[in-house]
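Note that one protein chain of the assembly has been removed; the remaining protein chains are unaltered in position.
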Amino acid sequence: MINVLIWNEFIHEKQQPEVAEIYPKGIHRQIGKYLSADKNISVRYASLDMENCGITKELLEDTDVLIWWGHQAHDKVSDDIVKLCADRINGGMGFIPLHSSHHSKLFKALCGTSCNLKWRHGDRERIWCVNPFHPIAKGIPEQFELPREEMYGEPFDIPNPEEVVFMGWFSGGEVFRSGVTFRRGGGKIFYFQPGHEEYPVYHNENVLKIIANAVKWAAPEARESKNILCTNPEPLEKGLE
Amino acid sequence: MINVLIWNEFIHEKQQPEVAEIYPKGIHRQIGKYLSADKNISVRYASLDMENCGITKELLEDTDVLIWWGHQAHDKVSDDIVKLCADRINGGMGFIPLHSSHHSKLFKALCGTSCNLKWRHGDRERIWCVNPFHPIAKGIPEQFELPREEMYGEPFDIPNPEEVVFMGWFSGGEVFRSGVTFRRGGGKIFYFQPGHEEYPVYHNENVLKIIANAVKWAAPEARESKNILCTNPEPLEKGLE
Amino acid sequence: MINVLIWNEFIHEKQQPEVAEIYPKGIHRQIGKYLSADKNISVRYASLDMENCGITKELLEDTDVLIWWGHQAHDKVSDDIVKLCADRINGGMGFIPLHSSHHSKLFKALCGTSCNLKWRHGDRERIWCVNPFHPIAKGIPEQFELPREEMYGEPFDIPNPEEVVFMGWFSGGEVFRSGVTFRRGGGKIFYFQPGHEEYPVYHNENVLKIIANAVKWAAPEARESKNILCTNPEPLEKGLE
Partner (left out) sequence: MINVLIWNEFIHEKQQPEVAEIYPKGIHRQIGKYLSADKNISVRYASLDMENCGITKELLEDTDVLIWWGHQAHDKVSDDIVKLCADRINGGMGFIPLHSSHHSKLFKALCGTSCNLKWRHGDRERIWCVNPFHPIAKGIPEQFELPREEMYGEPFDIPNPEEVVFMGWFSGGEVFRSGVTFRRGGGKIFYFQPGHEEYPVYHNENVLKIIANAVKWAAPEARESKNILCTNPEPLEKGLE
C-alpha cells in the first residue's frame, strides 16, 4: 500500500466561484479521487487552513509520497513545516510539487535556486513525452493537448534535472521543461507543470495518469527514513584497515 | 590560436541550384567565413569529395575543434575515418555536429543511440536559451526566430545530455532540445539543430554566433591527445601502498 | 517473469584448471544458478563457442536483461552480433556488463569512449555503497570486502554516469567507480566491476545479490522494443497546428 498525502493551499476554491465550480471540494480531493481508484494507493489530505498546515512528523513518517499544490500563500507555510517535510523527503519520502508549487518554500529549499520562470494566463499547451521509456510516461501518448493552461516558460531556474520526461509547447511561442525529476537523499522528486486553478486541468485523464505514475515511481521501497544519511553525531573510532 | 576543421558533405550545394544560391561556396565556407573574422580562430576545410574525406590523423592532431555537416551520404564516410575522428575527440578535440549530422556515423558512434527524431520540411522555429549563463549562450538573446527551418521534434533518442542550452519551438506544434552538450573522454561535444540546407539558416547572426561560442567552449586547453586515456597496454606492476 | 540471458566468453574455465576449479560449469552457470533461485527470473545461457555466439535476434527479443562476461576474446564477437545487441538494448533490454567486459565491443559501442582503466592482479577490494537508497543496493551492507580481486583503478574513461552506486577501495592504494548506471534509448545499463576469473568473486553473496538486484532494476516494463525510437523512415506530412 502506498500512502499518499495531498497537500493543497485550498484558497482559490473557497474564494473564487469559477474555481469552485471546477473543483467543488478542492484540487486535492479531485486528484485524490482519481488516485484512490487504485486499490494499492491510500490517500490522505491536508491543507493550509488546518493546524500546522495539517502536517505532523508522525503523519509524514507514515507517508510514502507527498503531493503539493500551492500558489498565493507560500509564505504562510512555516519554516518548521518546510524543514519537517524536507528532512522526511531526504529520508526517502517521494515528493510531487505541482504547477505553481515551483515557488513553494519546500521545492525551492530542495532545489537551492530561485525556481523562477516566465508566465502568462490563458494559453494552450501541448505536452510532449521526450522519454517514452520512463515509468512516469507509462500509457501516456506521444503528445497531448491542454486546451487551456497558464503558460510557464523557459528559462526555468532549477538545478540541472536528472531526467526530463515531458516538455511543453505553448501556443504563444514558449517552451518549458514540464516534467522533470530530481533526487535529494532517498527522496525521488517529480515536478510537473500543468494545473492552473482556473482551468479544468486536473480533469484531464493524461494529467491524472501521469500523477498516478509518478506516485508509483516516487514511492520508496521501505517507508522508514534511513538514519544513515540523517545523523552522524559521532566520529568513527577507528578505521577498517 | 584555435584550429578549426569544418567538414561538409558538400553535395546539396553542387546538385541543387536553390541551395547553391544560398551557399555558393558550400555551407562549410559560409560558416568558416564568419569564424575566420575572429583572429584567434584559424579555419581549414574538408569534404566528402576529397580523398579519405579530406581527413588524416595528422590533420586531426593539429585540430582543436571539428565542425561537421552531413545529410544524404552518411554511409559514404568510411568506418576508418569515423574511428580516427572518434578517437581524436576522446583524446580532447572538440566536436560540433550540426543539424542532420545527428544521423552521422560519427555522432551516433559517440552517443551509442539511434539519434532518431521527428522531422518535417518547411516550418518556422523559435529558439529559446534555457541556460543563459552558459558560455555558448554569450551574447545570444533570450529567444530568436528562424523564419524557415526544418522541424526536428522530440523524442530525440540521445543519451541524457550533460547540459541543455537551447530548446526549439516549432510553429507546427513540436519542441526539441536544439542545443545540447556531451563529453566523451576529453572531448567536449555540442550538438546544434539549426541548419537545413534549403533555407539561409547559416546566414543568421545568432546561429553563427552560437557556433563561434561553441568553438571557444569546445577547444581543449592543450592540443595534444592525452594518452593516459587512450592506451593501457600493460598492467601496473605493483601498488602504491 | 524476467527473462535473463547470461553470455560468457567461457574460455578461461576450459583452459585454466585453477579457474575450472572455481567455476566448473563456467562463470555464467554460477551466476545463473543464483539468479534461478528467484522464481520470477528465468535464465538462459550463451557463449562464444556457440554458433554466432549463441545470439539471435529472436532470442534477444525474448530477453529482458542481458548479462555479459568477456575478457580475452572481445574481438571474436562479430560486429553484427554487437549491433544486434546494441539495437535491442536501445529498444528496452537491460544490460549488465561485468568486470573485464568494460572492454567488450558492446559496452564500448554504447559508451562511445575507450573505457580504459588501470589494472593489477592480486589485490584486495572493499566495496562501498555510496547510494544506499538505490534499488540495486537493496539489502547490501554499507561496505563489504573481497579478499582477493583484481585492481581496477581510476581514471576510468567512461561517459559521466547517471548514477554512481558503488565505489571500490583497493589495498594497493587505488579507487574506482565500481557500480555505475547509464541509459541508452530504453535500455538501462549497470556496469559492475567485481569478477576476476581467478578468484571466487561470484561465490560472494553480496556480489550475487547486487547482480540479482540489477536484473530487477534493469528489466523493462514491457519486453517489446519500442519502434518509435528505432525507425523514422518517413518525414511527418503535416504539423499538429
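Letters A, B and C mark the chains in the order given here, with residues in each chain numbered from 1 onward.
Everything that follows uses one rule, which is that a residue touches a chain if its C-beta (ideal position, glycine included) is under 8 Å from a C-beta of that chain, and two chains touch if they have at least 3 such contacts.
Being a predicted model, the structure only gives us computed values, none of them experimental.
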Chains still shown that are in contact with the chain withheld from the display: A, B, C
Residue of C:F10, C:F156 or C:Y202 in touch with the missing chain, whole complex considered: C:F156
Full-complex contact with the absent chain, from A:V4, A:I31 or A:C111: A:C111
For chain A, residues in touch with the removed chain: 86, 90, 109-114, 116-121, 123, 151, 153, 155, 157, 159-160, 162, 170-174, 182-185, 228-232, 235-241
Residues of chain B (touch criterion as defined above) contacting the omitted chain: 92, 126, 132-133, 135, 138, 142-143, 162, 171, 183, 185-186, 220-221, 226, 228-229, 240-241
Touch residues of chain C, complete complex, unshown partner: 126, 128-132, 142-143, 153-156, 160, 162-164, 167-170, 173-175, 177
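The rule is short, and it goes like this: only the chains that are shown with their structure count from here on.
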Same-site or different-site touching of chain A by its copy chain B, using the half cut: same
Approximate Å spacing (C-alpha centroids) for the pair chain B, chain C: 32
Rounded Å distance, chain A centre to chain B centre (Cα mean): 37
For chain C, residues contacting two or more additional chains: 162, 171, 185, 228-229, 240-241
